[in-house]
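All protein chains of the complex are present and in place, except for one that has been dropped.
The first chain written gets the first letter, and so on, giving A, B and C; residue counts start at 1 in each chain.
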Amino acid sequence: MITTTITLTAQFYDLDPMGVVWHGHYARFLEQARCALLDKIGYNYVEMQASGYVWPIVDMQIKYIRPIKFHQDFTVSATIVESANRLKISYEIKDTITGETLTKAHTTQVAVDATTHELCLESPTALTGKTGVA
Amino acid sequence: MITTTITLTAQFYDLDPMGVVWHGHYARFLEQARCALLDKIGYNYVEMQASGYVWPIVDMQIKYIRPIKFHQDFTVSATIVESANRLKISYEIKDTITGETLTKAHTTQVAVDATTHELCLESPTALTGKTGVA
Amino acid sequence: MITTTITLTAQFYDLDPMGVVWHGHYARFLEQARCALLDKIGYNYVEMQASGYVWPIVDMQIKYIRPIKFHQDFTVSATIVESANRLKISYEIKDTITGETLTKAHTTQVAVDATTHELCLESPTALTGKTGVA
Partner (left out) sequence: MITTTITLTAQFYDLDPMGVVWHGHYARFLEQARCALLDKIGYNYVEMQASGYVWPIVDMQIKYIRPIKFHQDFTVSATIVESANRLKISYEIKDTITGETLTKAHTTQVAVDATTHELCLESPTALTGKTGVA
């Protein structure tokens, strides 16, 4: 199982008028964890581009279980759950101190040929060679 | 069916290095349509607060079908699909000119008593009186 | 004097825990007005790129005079104040109803040759031909 975890702290600019992190900002937290995960397997945006594919996000789902408050430290773990036909990553956000689950999420990306702009029904080996599926 | 539609134009600040709207920014588009919808029934943030409830988003799902490009005009329609026990709103983003569907999404909110911080298992009449469910 | 004015409404996602628009979000308002201004003279990002120049912002200054609140309608006017050697634009944000000045700002951009990456000490005629300075 390919997984990685980053640690973040809620900033003032993340907060909404309720004093909690605005729900739309979580996309940043997920992306930062996803990039750390893709760095780990050596297939982040730079390598994607070099491989001739772009990987747009086609689906994102976020379940907000508990709010995140100012200065709260939290971890975001990202785990590859599928890579053969598309890249599906699941996420879990936890309070750093209590370990309480705050958020669950997942994103799905598909490979698109950068030259032909055609959607790939199978993930290219540029990815699956890294995830061990190919 | 309670629904409303707003019109937006993709701005430079919405774009990512691929030259298309960054997936995380869609939460803003959905929120702007949702607020227009809640204004229409007279139960937006100000009225929510006055009614003694806050309505955090507990779930958001976005399906990205086609990218949105710089200066592209698009409509965002928001429709209430459930309000008895929670407030579920579905969204559709379409190209203003072609009518092509670009994105589908939904959000779910639950009522929380502002004083006791308790989750309401049924939506308060402050909402259902507006949606015609109560 | 080349100028244009857009009308905006403060959204929930613009607000900070004080219930007013977070100071960092104003860069979006200025950019939207600037793009409308550049559209007006036919020299926005697409035409910039076609002309062989990029125009990075090298300076931004914002004076926050009065806060902007949820649902407040405001206008953002953008005016070209200099274009011979650099593109300097001044901005004024006013309450739509009262006309009260809420914010003053300016941005400065310089032309950079897209091929050589060299800074232009004089603005190219691609711009000055549009502003009437050349």
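Keep in mind that, in the parts below, a contact is a pair of C-beta atoms (placed from the backbone, for glycine too) under 8 Å apart; a residue touches a chain by one contact, two chains touch by 3 or more.
Just so it is clear, the model here is predicted, and its values are computed rather than measured.
Trainee: Give me the subunit A residues in contact with the hidden chain, please.
Mentor: Interface residues of subunit A facing the absent chain: 11-13, 27-28, 31-32, 35, 44-46, 70-71.
Trainee: Under the stated touch rule, tell me which residues of subunit C contact the chain that is not displayed.
Mentor: So the residues of subunit C touching the unseen chain are 17-18, 20, 23-24, 27-28, 31, 45, 54, 56-65, 67.
Trainee: Which subunit B residues touch the hidden chain?
Mentor: 12-13, 15-19, 22, 24, 70
One rule holds in what follows: only the chains that are shown with their structure count from here on.
Trainee: Give, as an integer number of Å, the spacing between the C-alpha centres of subunit B and subunit A.
Mentor: 23
Trainee: Quick one: report the Å distance separating subunit A from subunit C, using the average Cα coordinate of each chain.
Mentor: From the centre of subunit A to the centre of subunit C is 33 Å.
Trainee: Any chance you could list the residues of subunit A touching two or more other chains?
Mentor: 17-18, 24
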